[in-house]
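Could you have a look at this structure, given as structure tokens, before my questions?
Right, subunit A next:
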Amino acid sequence: MLEVSKTMAEPDNILLEVKDLTMDFGGLRAVDSVSLNVCPGEIVALIGPNGAGKTTFFNCVTGMYKPTNGAVMVHPPEGKSQKINGFKSNRVTTIGMARTFQNIRLFKNMTVLENVMIGRHCRTTTSIIGAILRGSKTRRQERETVEISYDLLEKVGLVDVADEFAKNLPYGAQRRLEIARAMATDPFLLLLDEPAAGMNPQETKALDELIVRIRDTEKISILLIEHDMKLVMNISDRIYVMEYGKEIAQGSPMDIRNDPKVIKAYLGEDSDA
Partner candidate 1 sequence: MVDNIKRSLLVALWFVFLTFPLMVVKVNTLKNIVEWRWINMLWVAIGSFVLSIVWRWAMERRQLKSKKAEQGEEESVKPGFGQRLLEDPKIFKPVLIVLALVTLVFPLVVDIYQANIMVLALIFVVLGLGLNVTVGLAGLLDLGYVAFFAVGAYTYGVLNSFFGFGFWISLPLGGLMGALFGIVLGFPILRLRGDYLAIVTLGFGSIAKIVIENWEEVFNGAKGIANIPRPGFFGAEMSIHTATTYTYYIMILMVLFAIFITNRLKDSRVGRAWMALREDEIACVAMGVDMARTKLSAYAFGAFWAGLAGVIFASRNTYINPNSFTFMESALVLSIVVMGGMGSIIGVIIAALVLILMPEYLRAFSEYRMLMFGAVMVLMMIFRPEGLIANVRRKYAGRKVVTEDANA
Partner candidate 2 sequence: MRKTVIKNLVMVALLGMIMPATGFAADTIKIGVAGPHTGDLAPYGIPTKEAAEMVAAQVNAAGGVLGMQIEVLPMDDQCKPEIATNAATKLVSLDVDVVIGHVCSGATKAAMGIYKEAKIIAVSPSATNPPLTQSGDYPNFYRTIAPDDDQGKLASDFATDKLGAKRIAILHDKGDYGKGFADFAKQFIEAGGKAEVVLFEGVTPGAMDYSAVVQKVRREKADAVIFGGYHPEASKLVSQMNKKRMKIPFIGPDGVKGNGFLEIAGKDAEGVYATGPMDVSDYAVNQKAKADYTSKYGKEPGTFFDQGYAAMQVILNAIEVAGGTEYAALEKALKSSYVDTAVGKIKFDAKGDAEGVGFSVFQVQDGKFVELN
């Protein structure tokens, strides 16, 4: 296992390295040469006002969009480094970066447990024929899948509702289920898109703890987009700030709090609201 560092990025010890990422939609430049690094054991936050291009950035990194320019490099703890621009998102996930969605995208008519089991898809190999014959290997995989999934549900506190349909869960629980589902893919980096959106303070606090716990006990690094400043400031090791597609600041929570550009960006937004 790699050494867990809580300090600033060290160039030779990076998991995700995004260089000058640019994404155009028609004439609109949604992301403009943004660079960002995530190191092992870090919780990195990407913040910025609405429409700053954070989710687009996420989508480029996870293969939903093919970036116009720039490079997305991954250096998995095990396995070789590679440039993943334009990889389909299932490949990105298989490499080891799993995400959640801003507007929760669960498999609503499947049970909570099954939602998590889908996460195991890329780590298992049963084919149609295998599923029909249900040989010993298939049975073993299936058993493991169920076990791992139950474990994950336990970690996010959803084991009691494992057989409920996902659509019947309360909002906060749906968010946690998405995290569990993403964790089931055995990622080294978890990308969370506004995990606290719509949560009450209590739920946010629990989420806060959950994220830190994932980092500390599961050894999964985290990149998150968030609006909730309190959460971001509490748990992030480093913060990147975007506005109008550009990166305007980066640094520790303390640095960011005092950065005039950031204050302006947020005050500008606040006076709008």
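Rule of thumb we're sticking to: contacts are C-beta pairs under 8 Å (C-beta built on N, C-alpha and C of every residue); 3 or more make two chains touch, one makes a residue touch a chain; residues count from 1.
Quick note on selection: all candidates are chains of the complex that A comes from, given by their letters.
These numbers come from a predicted model, not from an experiment.
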item: From 1 or 2, the one in contact with subunit A within this complex; value: 1
item: Candidate 1 partner contacts - residues on subunit A that touch it in the complex; value: 62, 64, 88-90, 93-94, 98-99, 101, 105-111, 113-114, 117-124, 126-128, 130-132, 134, 138, 141-142, 145-147, 149-150, 159-165, 181-182, 184-185
